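For this view, one protein chain was removed and the others were kept in their places.
Chain nomenclature is as follows: A, B and C, assigned in order of appearance, with residue numbering initiated at 1 for each chain independently.
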Amino acid sequence: MSIAVIHGSTRANGNTEYLTHQAVPKENVTHIYLRDCIIEPIKDERHSEDGFKVINDDNNQITDIMLSHDVLIFSTPIYWYSMSGVMKNFIDRWSQTVREKNYAHFRDCMKGKKVYVIAVGGDSPHIKGLPLVQQFQYICDFFEMSFEGYVIGNAVKPGEIQKDELALSNASLLLKNLLSI
Amino acid sequence: MSIAVIHGSTRANGNTEYLTHQAVPKENVTHIYLRDCIIEPIKDERHSEDGFKVINDDNNQITDIMLSHDVLIFSTPIYWYSMSGVMKNFIDRWSQTVREKNYAHFRDCMKGKKVYVIAVGGDSPHIKGLPLVQQFQYICDFFEMSFEGYVIGNAVKPGEIQKDELALSNASLLLKNLLSI
Amino acid sequence: MSIAVIHGSTRANGNTEYLTHQAVPKENVTHIYLRDCIIEPIKDERHSEDGFKVINDDNNQITDIMLSHDVLIFSTPIYWYSMSGVMKNFIDRWSQTVREKNYAHFRDCMKGKKVYVIAVGGDSPHIKGLPLVQQFQYICDFFEMSFEGYVIGNAVKPGEIQKDELALSNASLLLKNLLSI
Partner (left out) sequence: MSIAVIHGSTRANGNTEYLTHQAVPKENVTHIYLRDCIIEPIKDERHSEDGFKVINDDNNQITDIMLSHDVLIFSTPIYWYSMSGVMKNFIDRWSQTVREKNYAHFRDCMKGKKVYVIAVGGDSPHIKGLPLVQQFQYICDFFEMSFEGYVIGNAVKPGEIQKDELALSNASLLLKNLLSI
């Protein structure tokens, strides 16, 4: 199975990325770093006469990459008890994409994908990260994707994740799962 | 008490705005429409040598307005089971603001504010909007703000909120509360 | 449509009952007061050789009444952020009932029922009662029942619910809904 990681971190080599790299095979995996892409926030024009305006940013390119993989791993720092704004902007745009002629296949392509979430935060993430987990469950339900699991890490300062034995152990098990599918 | 409404809708006169205008006194209230502002997504530079770079957008101006009011009403459509990306970008920036010299007073100013949330969505919002509610509770906990209540509306098509008797009724009660404080 | 209210309150005429009586038509409705019934906690014997032992308490009688109605209203005080133990014991027993020969129709009968929840608590019930709401959503999902709505009340002392304008208003709207179906 093909794997794509969608990184929502806004800095390179942070705790979230470190944990994600523990969990995801290095070979044969596609990594998308949203911070290096230009993705406009959605403007809701569902109900305007002309529908959504075409936006010339990186969204469609990333979408195409995403759609061409079987397993999606959403990796995000926990910002204010949810995903980063950068990742939220990307996901918000799905509301536009599902309505575009060129993406009539979007929902069908999403259906059945396996989804994992990796999230790292510093303020009781095993409790206060749960709204984020629940949110991804609902997103998966919407597209009939299979939410296969999540790994939560507890870290704030650079490198701190390396001391989070629970997160590292769960990332290793996720890696093992990914290698077996 | 002074009231500021922070609107996260990305189109004007939508269901969320309609409901919000039912709930908030028209006179003597400050309305901030985030869609008309430029707010960059945060780039986490907490741990970089030079700290956060100064960003020349509308964030500080909005922040100043927000800080000068006692009651904050966050009004957002439910996008993918959380607030809109536009609102998330604004809130994410608080992580930068709390670390800026000119905003040493940020946390102190936020403390004690009264917060309400108004959220409208179309996919079982009374259940699938709850992670968003929980998220705002944690945000309020962080700043020791008082989360006073929330109104959830069920609507998708333009104008549909006007048939949501439960939401309209709860908005009226919120209005009554706001007028009495 | 026929309506049954399952009361989980452990005292008569408390806040939860008061609110419930605001929400439910007095005429033509069946009221089950679990506190007046004997319902043993479940003993998990799914995997024991002889299966579940027959228990001679009031469970089957209540179950039969429940199954014969189209709309179920679960009314419970919020005890420790979930339903009362008395109500939990009743629901736990469903795990036995679904495996009993005489109740081969249980799941089919439950399917499609409309469910409402009325819950009253004193410690931030609009936030801390949400796990209870989510729990009922999962219960409804399991049986393919339709979770139509919930009313949360904020009260501790006797009679206090009568001052909870929001709860009373939402109970009235629930009543209106029930009368129209």
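The rule is short, and it goes like this: contacts are C-beta pairs under 8 Å (C-beta built on N, C-alpha and C of every residue); 3 or more make two chains touch, one makes a residue touch a chain.
Source: prediction; values computed, not measured.
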item	value
Which displayed chains the unshown chain touches	A, C
Chain not shown: contacting residue from C:D123, C:E144 or C:E165	C:D123
For chain A, the residues touching the chain missing from this view	126-127, 130, 133-134, 137, 147, 149-150, 165-166, 169-170, 173, 176
Residues belonging to chain C that touch the chain removed from view	9-11, 14, 35, 41-45, 47-48, 77, 79-86, 88-89, 91-92, 94-95, 123, 128, 130-132, 134-135, 138-139, 142, 157-158
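Everything below uses one rule, namely that only the chains that are shown with their structure count from here on.
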item	value
Graph class of chain-chain contacts, one of line, ring, star, complete, other	line
Between chain A and chain C, centroid-to-centroid distance (C-alpha), Å	38
Numbers and ranges of chain B residues touching at least 2 other chains	130, 134
